[in-house]
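Only a single protein chain was left out; the remaining protein chains are all shown in position.
When the chains are written out, they are named A, B and C in that same order, and each has its own residue count from 1.
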Amino acid sequence: MRRVYLDHSATTAVRPEVLEAMLPFLKEEAFGNPSSIYSYGREARKAVTEAREKVAKLIGAKPEEIYYTSGGTEADNLALMGVAAAYQERGRHIITSAIEHHAVLDTAQYLGRHGFKVTFVPVTPAGLVQVEDVKRAITDETILISIMHVNNEVGTIQPIREIGQLARERGIIFHTDAVQSVGKLPINVEELNVDLLTASSHKIYGPKGSGCLYVRKGIRIKPLFYGGAQERKRRPGTENVPAIVGFGRAAELAGQEMDSEMERLRRLRDKLIDGVLSRVEDVRLNGDRQQRVATNVNFGFSYIEGESLLLSLDMKGICASSGSACTSGSLDPSHVLLAMGIPHEEAHGSVRMTLGRDNTEADIDYVLEVLPEIVERLRAMSPLNKDNEGEAK
Amino acid sequence: MRRVYLDHSATTAVRPEVLEAMLPFLKEEAFGNPSSIYSYGREARKAVTEAREKVAKLIGAKPEEIYYTSGGTEADNLALMGVAAAYQERGRHIITSAIEHHAVLDTAQYLGRHGFKVTFVPVTPAGLVQVEDVKRAITDETILISIMHVNNEVGTIQPIREIGQLARERGIIFHTDAVQSVGKLPINVEELNVDLLTASSHKIYGPKGSGCLYVRKGIRIKPLFYGGAQERKRRPGTENVPAIVGFGRAAELAGQEMDSEMERLRRLRDKLIDGVLSRVEDVRLNGDRQQRVATNVNFGFSYIEGESLLLSLDMKGICASSGSACTSGSLDPSHVLLAMGIPHEEAHGSVRMTLGRDNTEADIDYVLEVLPEIVERLRAMSPLNKDNEGEAK
Amino acid sequence: MSKMNNMYSEKVMEHFTCPHNVGEIKEADGIGEVGSPVCGDITRVYIQVEDNIIKDIKFKTFGCSAAIASSSMLTEMAKGKTLEEALKITDADVAAALDGLPPQKMHCSNLAASALHKAIEDYQNKNNIAS
Partner (left out) sequence: MSKMNNMYSEKVMEHFTCPHNVGEIKEADGIGEVGSPVCGDITRVYIQVEDNIIKDIKFKTFGCSAAIASSSMLTEMAKGKTLEEALKITDADVAAALDGLPPQKMHCSNLAASALHKAIEDYQNKNNIAS
């Protein structure tokens, strides 16, 4: 059976070039602790430094502004908790959006329970934060604005530069969760006016276990935890050298290939979108079609539930994900889709397909062949399907 | 040149068997996100579960009592911060020792600055915590005792079972940092009376980037940070699947080989200790000789400074580490040696050599040949060397 | 997103892939519906009753695989039973017949027996039978 992986926003395989770069640091060759002074340690130290330069380059930062973490979640927490703890004397108000990843959303809520006021700005039905809404939310107490660059569920690109401009004018620190945009959109922290930025390795064909927080020189953050002097005491613990080296290599490759690869994926994406919209009825593209990352497709299929759709796709070798509550163990479907004003039953029927380097035109043809049949089959079982009921009566 | 790695307590290379177990989860084969419902995800989920069983088995715990973290430092912080936050209503006093790793020590100090009272119990000149001292430190406010199992610098084995017994009698939660004992001493959390226990993968020939906190069923902890529902919400963030799988395999192998391997290393250790004591004057074994893990040797060489000794050893291919302030960037030498009452100038001249699976008898012979010459050369330069001055006058 | 798929029994997968008794019964003797679109799970059961026996039974389900499989299994279990027997089938019985369901699925995707009970109630109301 054909296997079509369409969940690149969840995680990606490590690229062969990246694995090759990592291997010496796992094996006898160069496994040393970068904090050690002998030769094994020196090699590790050097590799960590070179990786830092590569990651910094991809986002237009200086190497010494990069702090490695275990991944995107930890970096998001370090940004919010770290700034909140360092600047709480200045004010205790934080602004974020209703469609952030849980790593930002839940952390903001935690801060909301611990002495901070948090405003969650809404989004348009197309899934876009409006600069005006952010502006209106600002108070004299606002110390931090955190708005994601690209939404992980619907792929919408937020007006980061404009929000950053606004934050700068008001002297407010600005963080963006760029986990879903790094390697997919050109990023320059200067041009985007951001003070802190989160990236994650395993979303760009690097290994799991590494990510980073960019912290503009001059911005203070308190660490999430304590121990050794690694990462200039902002993130203690023996460095995950192989993962860091892999992250660096992945960042380098992403930068080199971004333009052509995103052009290719944009074409595949549009083929998939247009193909489904023309073949299936009662389907809606969730998220703005223009302000959208090249890799994201998110459909809402009326009358059916996402989990059963996913499982049916999986039985045909297609890996996708869903905004269905039934895949999260909670009762509510995706907070992102609900924030966009999509009704519960429609949100339950949404499916995300995210493209990546292994996808080909043939993959899309296959999905376009298989998906409509599955939708039809499930709709035939659904009590919500109006057409269906009409027929039956 | 012969290369002799004697810093296994700092980090270890990933064993070939472990790397082999990890590779499928890095590559296309099984890189999926364990939170996904399709086939790629299922494989990852299964592997994470199996690894959890292996890690649990090594310490006599149940799989559901294991919470994966990014390493030992994070697990130590999760233990201390997590218990402090969850039980602060019950009391705000914590007991730990003066010789803990910075991951515990600095975290305890952080809590000491944030509303908790912390007692650091002293150690004997041999580097042993005394149960009586812990007992005396207990107050009605004490909610947590954290004492490491094996000290990372001098290898001393602490009376964990007795302290655990004491804690249990008083209804106090007991944590042990077992990073340096897991895989080296038989551990059973029931017999040791511990409620929380820290382990780290890269110290037992597993990859960097994974570790865990054992949390006895019924003990509450608050997470260090927020996000997804991974690790039953105690540790959010996409699981580092390859590292977790590697950690599991490393734990399995460590359990299988512990008895014979530790017997072998104990013999090498004793050969090294006896050899140096008989060949070099004015040298002291730091840390109790009996209550000592099989892998640790720590010498104090009078009149010379540790960093120059380390660098000289490195030039002969020998990797060791030191309690010298000159390797830490701070002015004070090792807090462990100072807590044992060793004077500053002696502490500066200490060198740790920690044995592991790649070490052979020939390695020890080589060290015994090279080390005395180096010590002699450096002593000839030292203004502290009494003999030397005697000669000169 | 979670991990229920590797927890689904083969029985669940069978009934999800080829569900039995999908559809509607025109002019059914009783119809029962439980669940809500908010929960992402709606099951509707149609029954045809003859001589106090469930002669025919069909379902429509908007929901996840577990919900669909539960409905399918329920209809198999109920067909041919007397109303009294059918009323004794619980959601737990359905789950057991499916060789178990993942814990997080028990409360929400396992409503078929309840829908059947409602359908029987509907039938009894329509026919003025005291239950």
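In this section, contacts are C-beta pairs under 8 Å (C-beta built on N, C-alpha and C of every residue); 3 or more make two chains touch, one makes a residue touch a chain.
As the structure is a computational prediction, the values presented were derived from the model and not from experiment.
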Sole residue of A:I138, A:L185 or A:A229 that reaches the chain not shown, by the stated touch rule: A:A229
Residue, one of B:T119, B:S146, B:S210 or B:S308, that touches the chain absent here: B:S308
Chain not shown: contacting residue from A:R42, A:R92 or A:R284: A:R42
Where the missing chain touches chain B, by residue: 10, 303-308, 311, 314-315, 321-322, 324-329, 331-333, 343-345, 348, 380-384, 389, 392-393
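Just so we're on the same page, only the chains that are shown with their structure count from here on.
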Centre-most chain [mean C-alpha coordinates]: A
Chain whose mean Cα position lies farthest from chain C: B
Between chain B and chain C, centroid-to-centroid distance (C-alpha), Å: 56
Residues of chain C touching at least two other chains: 1-2, 4-5
Sites on chain A at which at least two other chains make contact: 10, 307, 311, 314, 321, 327-329
